[in-house]
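Omission of a single protein chain aside, the complex is shown with its protein chains in their original locations.
Right, chain A next:
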Amino acid sequence: MNAQSYIASQAANQPSRINSAGRRFASLFITHAILLTGVAFILLPFIWMLITSIKPPDEVFNAQLRLWPKQFYGIENYTMALTSAPLLRFALNGLIVCGGILIVQLLVAIPCAYALAKLKFPGRNALFVLVLLGLCVPEQVPALPIYIGLAKVDLLNTYFAMMVPFFLSVFAIFLFRQFFRSFPDDIIHAARLDGMSEFEIVWRIVTPSAMPAIAAFAVFSFVAHWNDLYWPLIVISDVNLAPPPLGMMFFSDAEAGTNYGALTAAATILTAPLLIVFLFARRRFIEGITMTGVK
């Protein structure tokens, strides 16, 4: 190519380059605009909760929509929430219930998932189909028989009653089974040759490598049971055993009445632990989801 034609072609290229940069900017702008709209919709209730929790009662019901309160009333609301309701008790109950559920779920689901993913035995596929079918059973279906059973053995109004229906998580079995399937067989073979029993292989070799999946599942499980109102409402009538949502309900009925400022302050306090858990597990959570290709 001679110099002249090179310059000519450069000149011809110039506008197209500007064009493509502009187009890229526009597409980025549109993508982000759409995403930000979505974020706004998702975050709005949360932000509204935070703002209401620092508003005085008369401003909560003001017809004028205001983002920031004229009068900062946070201290009063939070003091009210902390003093008039056993919020820490609710949080502790939530922690015990969610922690207990998660631990038993992992203890059961990990060996099950390993067996379904790596061991060869007759009926394995049939069992896996049962697991898949188990995913389709809503929790409300077995509620009545479990309730009657708990009543018969006099276990209503206990932590155990709140946890027992969730001990066996088919979702966890499914999630871990998908994850374990990609675990190299050779490593399991090597462990067998080194003298490990199957249980040791599960807990010492396979589980440590499944941390992303476990973290992801932990977040799912913790959030779901922390926020669960349905089951505790059925089996718990003692305020001292109430997990956060049920406690909030008791609180709004008895103490706060229509004091939404204090109510949202309580809600904020009770959501905080979840947020902290998620922030810690966030990276692994996302890894786990993308690696297993579930949800």
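In the analysis below, a contact is a pair of C-beta atoms (placed from the backbone, for glycine too) under 8 Å apart; a residue touches a chain by one contact, two chains touch by 3 or more; residues count from 1.
As a working rule, contacts and distances are computed from a predicted model.
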| item | value |
| --- | --- |
| Listed names "Ion-translocating oxidoreductase complex subunit B", "Peptide/nickel transport system permease protein", "Anti-sigma factor antagonist" or "Glycerol-3-phosphate ABC transporter ATP-binding protein", with the criterion being the UniProt name of the chain not displayed | "Glycerol-3-phosphate ABC transporter ATP-binding protein" |
| Contact residue for the chain not shown (choose from A:205, A:249 or A:274) | A:205 |
| Touching the absent chain when the full complex is considered, from A:63, A:126, A:153 or A:193 | A:193 |
| Sites on chain A contacted by the missing partner chain, in the whole complex | 184, 186-187, 189-196, 200, 205, 208-209 |
